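Pasting a structure below so you can have a look.
Of the protein chains in this complex, one is absent; all others appear in place.
This part shows chain A:
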């Protein structure tokens, strides 16, 4: 059994066309992994940037995993949403990044995308908002069916993750 601590925060997001952003996040692992403590998914508050376009969340991530193998290393997936002044939420971007596999501090910039839809939907989005969302959010963290999608680039989510690994050396893993 080897252990991984993931401690860090989702700092914020930048480069989205919408303001008042919030973020839903989750961590997906393979079958050999078990979450010993911590919360696997979460949602940040809505942050409205006052100056510039960077929304800061400073949302904590603190997880402790144990594993029996290297397959299925934790992967972090994000959904960035924006909330308008009427309380309506619309999707701003999907993002994905692997949890780093080397110990230490990692600053991660996770780029995001959103489904584009047809030209009618694009037009509607420009005026009244909304837009298509993924039916199954597992597309975010698996690459198998991605080619069916037509997407648009969205903003970047900034994260800071600290990794502490334990006992990997005992099993001949260099990380």
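Here, a residue touches a chain if its C-beta (ideal position, glycine included) is under 8 Å from a C-beta of that chain, and two chains touch if they have at least 3 such contacts; residues count from 1.
What we mean here is this: contacts and distances are computed from a predicted model.
Not every chain of the complex appears here, and the one that does not is recorded in UniProt as "MKS transition zone complex subunit 1", selected from "Replication protein A 14 kDa subunit B", "MKS transition zone complex subunit 1", "SAC3 domain-containing protein 1 isoform X2" or "AP complex subunit beta".
Only one of the listed residues, A:6, A:23 or A:97, touches the absent chain: A:97.
Residue positions on chain A in contact with the hidden chain: 1-3, 15, 32, 34, 36, 66-71, 73, 75, 94-98, 100-102, 106, 110-113, 116, 141-144, 146-154, 156, 167, 169-175, in rising order.
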